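Here it is: the structure, laid out below.
With one protein chain held back, the other chains of the complex are shown just where they sit.
Right after this comes chain A.
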Amino acid sequence: MDAPNLVNIHVKLLAFDFLTLKPIPLDPTSFSRKGKRLSRAETVGIVVTRDFKPSRFLKFDIDDGTGCIPCILWLNQETSPHFSRRCPSDVRLISQMAADFSAQVQLGVIARVRGKITSYRGSIQITVSDVVIERDPNSQILHWLHCLRLARNCYDKVVVPPTA
């Protein structure tokens, strides 16, 4: 089987693995893991820090037991020029969804976070696109097992260059 293309897939990585991703020069949207390009990630862990700036952002850290992943959830959709060309009703919906996520992310909850892999001041982080608060106390264990299985059977597969 060919090594899969992982760009735009939410890869399930343990924090210690995620924190070793390397930026790709001239491509700010992708990061490299063992020679493969990644752009999105998913993590599950306990929220251990929370820095809330109303109408601007919520920064928080997810501790998955192997490391802490910094996450940023933007809350400035209604004032950001980035959204100025989009339909106002869509922007309001996105803004409301982000506000709902920020209310759910409280210290001590188990959160499943998905988003883009980004870098800020040299540190890697997740720019959050969605959050699910996990009620099942076994969700963290199952996430660890998924990460191990996917790393071994999928993400670690060596990219073989096509033969001429």
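Everything that follows uses one rule, which is that a contact is a pair of C-beta atoms (placed from the backbone, for glycine too) under 8 Å apart; a residue touches a chain by one contact, two chains touch by 3 or more; residues count from 1.
The working rule: contacts and distances are computed from a predicted model.
From the set "RBR-type E3 ubiquitin transferase", "Translation initiation factor eIF2B subunit delta", "Large ribosomal subunit protein eL14" or "CST complex subunit TEN1", the protein name that UniProt assigns to the chain left out of the figure is "CST complex subunit TEN1". Among the residues A:11, A:126 or A:151, only A:151 touches the chain that is left out of the figure. Chain A residues in contact with the hidden partner, per the touch definition given at the top, are 14-17, 46-49, 51, 59, 61, 63-68, 70, 107-110, 136-138, 141, 144-145, 148, 151.
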